[in-house]
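The complex appears here minus one protein chain, its other protein chains still in place.
Chain naming follows the written order as A, B and C, and within any one chain the residues start at number 1.
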Amino acid sequence: MAATSQDPGSSAPARWRSIGELNGLANEGRDGGDEFPPGASEWPEGLDRRSFLKRLGASLALGGLGGCMRRSNGRIVPYVIPPENAHPERPEYYATAVPVEGYARGILVESILGRPTKIEGNPDHPESLGATDAATQAAILDLYDPDRSRVPLRAGLTSTREVFAAEWAQFLSARPAGQARIALLTEPTTSPSLLREVGLMLDAFPNALWFQHTPLASYEVDGLQPDYDFSKAGVILSVGSDCLYRHPACVRYARGYAAGRRVVDGRIAASRFYAIESSPSVTGVLADVRLPASPPRMRVIMGAIDKALLGNSSWQAGLGAQESDFVGRLARDLRANGQRALCVAGEEQPMDVRRWTASLNGRLGSEGSAFRWLASARSDSNQRSRGDARALRDAIAGGAVEALVVLSSNPAYTSVALRGVIPAISKLPFSVHLGAYADETAGACAWHLPEAHFLECWGDLRAYDGTASVLQPLIEPMWNGLSALEVVRILRSGTLPDSYQIVRECWRDGAAGDFDERWNRWVRLGVADSRAAAGARAPRGPVAAPDSSTEAPGLSLLLAPDSNVLDGRSANNAWLQELPRPLTRLVWDNAALVSPSLASRLGVEDGDVIRIAARGGLVEAPALVMPGQATDCIAISIGYGRWRAGSVGNGVGFDAYQVRPDDGTWGIEGIEVTTTGRRHRLVTTQHHFAIEGRNTVRTVDAVSLVLPKPPPRTSLYGGWPRNGNAWGMSIDLSTCIGCSACVLACQAENNIPVVGKDQVSRGREMHWIRVDKYFEGAPDNPRFLSEPVPCMQCENAPCELVCPVGATVHSSEGLNDMVYNRCVGTRYCSNNCPYKVRRFNFLNYRAPADSIINLQKNPNVTVRERGVMEKCTYCVQRINAARIDAERENRPIRDGEILTACQQACPAEAIVFGNIADPSSRVSARKAEPTDYSLLEELNTRPRTTYLAKVLNVGETAS
Amino acid sequence: MSGAPFGTVAAFGDERSFLDAIAKAQKAGFRRIETFTPHNVEGEAALLRRRPTPVSWIMLAAGILGGAGAFYMQWYAVHDFRHLIDVGGRPVDSWPSFIPITFELTVLTAALVGTAAMLWLAGLPRLDHPLFGSAGFERASQDRYLVCVLAEDPRYTPAAARDALLPAGPEAVNEVTK
Amino acid sequence: MKPSKNLAEGDPEAELLADGETPASVTRSISAIPIDNPRPRFWWAVFGAAFLVVLLLCASLGWLFVRGVGIWGINIPVAWGFAIVNFVWWIGIGHAGTFISAILLLLHQEWRTSINRFTEAMTLFAVACAAIFPVIHLGRPQFLYWLLPYPDTMDLWPQFRSPLVWDVFAVSTYGTVSLVFWYVGLMPDLATMRDRAKTKGWRRVYGLLCLGWRGEGRHWNHYTKLYILLAGLAAPLVVSVHSIVGLDFAIAMLPGWHSTIFPPYFVAGAIYSGFSMVLTLVIPLRAVYGLGNYITARHLDLMAKVMMAMGWIVAYGYFCEFFTAWRSGDVFERYVAANRVIGPYAPYFWALMICNIVAPQFLWSPNLRGCVPVLFVVALFVNVGMWLERFVIVITSLHRDYLPSSWGIYHATFWDYSTLAGTIGLFLALLFLFVRFLPMISMSEIRTLAAKREASK
Partner (left out) sequence: MAMDPKTLRDPHNEPLFKARDTTIFRVLLAFAALLVIGSGTMAYAYFHSGYWNRVGIAPPQPILFSHRHHAGELKIDCRNCHPTVETGAFAGMPSTHTCLTCHSQIFTNTVMIRPLVESAESGSPIEWNRVNRLPDHVYFNHSIHIAKGVACFTCHGDVGKDALMVKGQPLIMRWCVGCHRDPGARLSQPGDLFDALAPAKPPKATPAELLAFYHVRTAVLTNCSTCHH
């Protein structure tokens, strides 16, 4: 407690507790400290006294008699004609790709009994390499979202596709052939087929205009894509970039970054990572040396870097001590590394900053090795496009549009420009919206067509590096949805086409030889023959450093795409809503992040609603104190406050688009902040971020790599005989980027329920693996430590000892088995678990029996009922499946044959699972590294999951 | 109340004359004497040379059996068919863990068997008794001390019994029939 | 604190029975309460209120079974909340009865005689209230029977290393033996009731309940031996039960729980809370039913002294906990200790200190001790304090354990409070039924006392 907490002003790297504690508040209550908050009891809506009594009676009757009545054995229904696949119960994997802001990420989709159940990375795809990010894992849930749009709507009323086609034909026939003034709005896309279809449409209707809109930043700099190879970098400079976490190539980048941070055979050639950013990002907080700076201040520092690199001795002018130390060390290391120096800028940075940062690579010599330019893969700068949403607004306002066609985009929410002309859209002679949800834009358009999920239709996309993939469906469209390809074809030709034919037409085009053979290979591998442009040339010569003004700019606001729901498109995905935001651990909300010192200056604490006025816009959002946030900068993510997202996303969070500038910039200077006196309940899954002097996350210096070894432990007991496989896991904290992909992979694999904001606020989140975050050092610029914590599978498991019914016992292979159907729910095991990795079904968290969400469930994992404890078991269903295969063939299980879901998803390969009894296994090699340690080793629980300490490569200070 | 005599009852108002009456009846040669008192009277058992009750030995035996059974049950549960379960890496024969239940079941069986034995030895439950019909017997549970010379005594005649009891100064003497 | 035996005889300051009481008067006045119900309005008021609270308990349990334990405030990491706090509290209260009956009987403390019946009944009802909680706190209470050893279709056994299984045996044994002990002690009095009841129906009822007891010398011969042996069994039992409850915590490796001091410290705390509850209940009942002749000022004085002594043992327990935490040098233990004193639940801790340590110190003064209202208030404080003690042990240890990332907070909900209140109602309702229909003071034993005094005159 206070005995161990430090003076917040001291810059000593002491480990400290929550922000509330720093401010002298003992209460860590997530809702602002009310000891017994009103309405904390449980009475679900729509349950009156009568039905309560009915249910009570029924439950007593069932409880009393259910045990003594024989259940029906049910029916068994064989096929009339047996299917081709003799084993429909066995998972099959199909290659396809998930769209990531229009780019492809190759995936393999697991299908059991004909329904897609889980997404894995495609090892053959360059932007997946077998791994995924969290958003990719969550994409499977969208398929089964009950809120998805199911029928065409005309003015909000149910209609049909045929009526739509007829009405469109009528619209066209009322105008001279080909003269209809059609406006087509899409997101920037890499799909060759869609671009071809759009092209054909523009050909067919000379007056048609094509606009492209996305609220997110373009990945292009002057028409080219910067691309990085972190594995070749010795020194990395990130300028506000989050490219290891949120980028079409983030998996590849994370893999490359991890290569430079991994201890192998006791050695490491560690990269050194510098970051300068205004708000902590998943990528930035990994930096060995990190400097928070507000957007205007960043420009000053970049100017200093530029000067220092040029050898201008006056570079220190106007810098603070911390800043000049940062710049000095950075410049020294960048010059020393030359070709191995990599500079990366965030996409949300102003274009001059991105240009300058990219040009540094050319100056330092890393262009061609760690850095390269790629030709554009996305249609951002397509010649036929007439501009973005602003251009469309002008066109509508100018009367140049008779028919508006919005494809797979939601501009009525995401475009500040278009929000203003919604009444005008409603008055157009024809307007149609294609989308997975009857969302905000659907409400503005006369027609709404349900869109097919990408697992329901054919398509094609290019990856960031240009690799093309054919997207194949895993399931018939559940709600008769259409793809954008099909809609464009309907609009152009009036026929009701098939996406399969459209995609094949595009790819057959101009192709010689045996097309079917190639097509089948593309579909099977998930990677089409590469038509990617090779590395492009640098766009221009030397670039001047971003100019900066010297006057004090005051407070600035930094908008950012949300780490989970992006621009709001995933707002109705409950997995993503409940997945803690990587750094704040916030769920089901966004918040205005303020630095600790700004918070005390404004007099606000977590949950106080503040009003931010910026350039005429106004947004009110609850403040959340974020250590490491630039002092004069408030950050808030977009994508919340939606009103037609669906039952999950409606009304969640605060709509930061209200202050988004029309031109799509992300930083706003000179904002005004006032307090409102109101409070909002912010819910986090973790609310104590200090490490309390406990050795839970260990760090080692890259030079010495010395970790104190614990004394050998002896036992009076003989211990249990261990023969056969001994499962174990190693988690490398040095390569872990803290992205939470493991959390969602586990959720998808193990049927983990979503419990909602209220239950999380009561401390009842269900994730089996969590990513702990700790802050260490000065609150305004701490070191961030993250640590994924699954069940440790202790050999001396404390949980097992106290279970009265033996529902959790050890397996012969060292698993801490959890037998759901034996559990009576005393929760004693959770109390006795020092790692608190056990999760309890306090209420019935299962979806209703008839819910469509159940189709996603993994049939090989029991869906837990109310009152049952659950936890990670190293994906024992996968172990069993592999064992059955191996036993049938009378061979041992091969190393790497079993991948746990978290391991499989991890982009950084930080998690390795395997047989520790086999000294040649990968996990044994990991555990033999000098940086291996057990969490809470002193308790002698002997965990099978151990960690590799986080390697820091801070280097010496400039002086 | 059918004719056969049960015995002769004398009621006393205090312990001293009650004990005195027993002694006097014994002196008169009666050996089959029973008493009915509102509480346990010290000296009564010695005077009547009652055998020590076996309740304590029964309880001891029951307790040992219960404890041994409890320990065996736990031992059996962890060794069930050589199917040994690894619980938290602890040894199979975690005998210290078995002590509490062994103790509890020792106490439980001793208490239950002892109580049953007491009832059995005392001939309870017995709802009917010749004395229940007799006048004034309700005072035996309140404030009177009753001495009864039983009819089964070979020397018993109503008159002899009355003569033996009267010298102690009873408040009342009554003949009771079955 | 060991009043000498001869205090019972003649010392005017140390009267255990008022002058002029004879076996006849004892029988008359004590049996008059169930037979005549001398204070019907008081009885109906308390019983009626308690019954309404029992209805609240029924509603709380009904809602619990419909929705699940999630209606309470428990979470991860605080997976045990009010249910366990209440369980330990009630079980502790249940310890005074057996302690007074058994241990004081073995120690030949005659002053137990006036209060043993009542406290045994209190024990039974407290155990009944306590026994509700381990059942309802289960996530799946319908599978409670899996904690019992029986030949099931799964060929599985309970996990006998778990203290919760020990609890099952300890609590059920304690409940059963307490019931047997109480009932055996009640048999002669039931016979008295049979013989004094006014209507034939009641005489029949009491006649059946006393199993035909007739005070025969042969009965007494077996009976007295059994009774003393049951006392001999109950004495270690009473120690074992709360030791095992203490082991529920001590076996766990949680800082703040994993402590060898727990079993004795829990036993002392249990007796402490038991005596305070006895005083809380006896003081008003004694006044209302005019039992001052039997539960004399001397009785209250002795109970106050026992309570104070136990309070000091409990205080020593607190001290030991902190001392051990400090002396261990263990970062986790030290943190939990400090967190109790200044953490989010510090108000509970300090309230506990006031209730359990400060309040009883007023009883050092014989004047204050002799003042019945003061004694009553102090007893009330200790009752609350002992509940707080369990709250502090359970909640503060759980809410911040090893990994700071998993630290949490616990807020009780309406249903937590309603269930606690409901069991208090149930306890009072049962107790008032007992007072209404059974003699609340052992007539046969007081008669022995009265007769002995008559004899000595």
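Here, contacts are C-beta pairs under 8 Å (C-beta built on N, C-alpha and C of every residue); 3 or more make two chains touch, one makes a residue touch a chain.
On a predicted model such as this, the values are computed, not experimentally measured, just so you know.
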item	value
Option touching the unshown chain, where A:Thr158, A:Thr714 or A:Asn890 are the choices	A:Asn890
Positions on chain A contacted by the hidden chain, ascending	68, 70, 73-82, 86-87, 89-90, 723-724, 809, 811-813, 815, 817, 819-822, 860-862, 873, 876-877, 879-880, 883-884, 887-888, 890
Chain C, residues in touch with the chain not shown (by the definition above)	24, 28, 150-156, 194, 200, 203-204, 207-208, 212
Touching residues (missing chain, whole complex) on chain B	11, 81-83, 85, 125-129, 132-136, 138-139, 142-144, 171-174
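One rule holds for everything that comes next: only the chains that are shown with their structure count from here on.
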item	value
Pair exhibiting more inter-chain C-beta contacts, A-C or A-B	A-C
Whole-Å separation of chain centres (CA-atom averages), chain B against chain C	30
Computed distance of Cα centres, chain C from chain A, in Å	55
Inter-centroid spacing, chain B versus chain A (mean Cα positions, whole Å)	79
Chain A residues counted as touching two or more neighbouring chains	798, 800-801, 806, 809
Interface hub residues of chain B, defined as touching at least two other chains	87-88, 90
Residue ranges of chain C in contact with chain A within the complex	62-63, 65-71, 73-80, 137-144, 146-147, 154, 156-159, 161-165, 168, 251-254, 331-332, 335, 338-339, 342-344, 346, 398, 400-409, 411-415
Chain B - residues contacting chain C, complex	14-16, 34-41, 44-45, 48, 50, 52-53, 55-56, 59, 63, 73-74, 77-78, 80-81, 87-88, 90, 94, 97-98, 100-101, 103-105, 107-108, 110-112, 114-115, 117-119, 121-129, 131-132, 137-143, 146
In the complex, chain B residues that touch chain A	85-91
